[in-house]
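With one protein chain removed, the remaining protein chains of the complex are shown where they sit.
Let's turn to chain A:
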Amino acid sequence: MSLEPANPLAVDPLLDDPETRIVVCCGSGGVGKTTTAAALGLRAAERGRRVVVLTIDPARRLAQSMGIDSLDNVPRQVPGIEGKGELHAMMLDMKRTFDEIVEAHADPERARAILENPFYQSLSAGFAGTQEYMAMEKLGQLRATDAWDLIVVDTPPSRSALDFLDAPKRLGSFLDGKLIRLLMAPAKVGGRAGMKFLNAGMSMMTGVLGKLLGGQLLRDVQTFVAAMDSMFGGFRTRADATFQLLQAPGTAFLVVAAPERDALREAAYFVERLGAEKMPLAGLVLNRVHSSGAAQLSAEQALAAAENLDGGGIVDQPPGKAGLVGNSAPEAATDRATSSGPGSPADQDGVRADTAAGAEQEKDADEEVPVPVEELTAGLLRLHAERMRLLAREQRTRDRFTARHPEVPVAEVPALPGDVHDLAGLRAIGTYLAEAGTGPADET
């Protein structure tokens, strides 16, 4: 198999190790991060651990695949787990999580004042970074209860995978920052010698902010800040604690990617960033990898062989390939004519022939006449050539990553034709993930 990783990631030992308490799945959007998190959680549970999966924004189907119609901010037990372990799943509700923090750390009257503040309502519902911060907060809470052997976290679909690490600090530095102190107690800062310009800056700033946002918003912010005063230290402390938790030996980061240029570039950045932050990286999960049981036959050989088959036999359709390509949607014909990409001339010919003979082809399909074996075989060979080209491209993309980071262990999950719909599907992905660490599969 051409894509067998040189440095396989041993997933089962990682999941089985009682020292592993947190697994964080990160990576760019659309690479199957949430599915990976769910599959890892299921596998760990079925290997006997008590697991909770914290997802951020799961597709409805994924929640359903765990037998839960709608996930919410409380861990729900997933039914149908085999073995002694347990799987629980939850979805982060950032507003709810923020509200809970306020309720837990302020007396009821003050809590109500905060919760009713318009600035708070908007802040908690989604300023850039709240989701990331609350994911960290929730992770800290789950870890603190010690009710779980293992917490698997999926990271928010950020504009960049790095936001997950940056946002808590950003919120922390905002809450700790000069601006907040100025808003709360301008006199304290302005009183220092040589800091007069700050005073001027301050009044100008509140002036400008007031002008820009309207005085009422500024008052809302000031009221909010005053009400939150007692909690600021707590926010900062907890953000720091969670950050340290992520650096601790019990945490394992898995960078999730697909064998595509952008996803792997993002993955490489993430690997570097984790290294810089001293976060423990366990490896790379590469989803949607293609393989072939006939990898010994190259794309060129397959296409040449298909040409040979086209040459003999069929005389009623000029290029002889029409029966092999196309589908019954006539409007698809035009786009197909251009779908072959920068392929070989042979490929282009085949597609053009198909467009020309589209109508005739449809008739054949309706009559359910089996196509001659030469046509069928030529089609199988073209399909194979396409597969081999895809394999080669994935290999090149992956080689580029491996060249930069040869030390990162890799687990691969093959491309599946459809989405995961149930536990069996998640289980299958878990099996693929684990197989990466047990040596190359025996292919003949």
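General observations
Everything that follows uses one rule, which is that contacts are C-beta pairs under 8 Å (C-beta built on N, C-alpha and C of every residue); 3 or more make two chains touch, one makes a residue touch a chain; residues count from 1.
One rule holds in what follows: contacts and distances are computed from a predicted model.
Missing chain, UniProt protein name, picked from "Putative sugar ABC transporter (Permease)", "Sarcosine oxidase subunit alpha", "ATPase" or "Heme exporter protein C": "ATPase".
When the omitted chain is restored, the residue from A:79, A:118 or A:275 that touches it is A:118.
Listed residues A:44, A:381 or A:436: the one in touch with the omitted chain is A:381.
Which of A:10, A:115, A:226 or A:390 touches the hidden chain is settled by the complete complex: it is A:390. Within the entire complex, the positions of chain A that touch the omitted partner chain are 28-31, 57, 59-61, 118-119, 121-123, 125-129, 157, 159-160, 170, 174, 177-179, 182, 197-198, 201-202, 204-205, 208-217, 220, 258, 260-263, 265, 292-294, 297, 301, 304-306, 308-309, 312, 323-329, 332, 334-336, 338-343, 351, 354, 361, 364-365, 368-371, 373-384, 386-387, 389-390, 393, 396-397, 417-419, 444.
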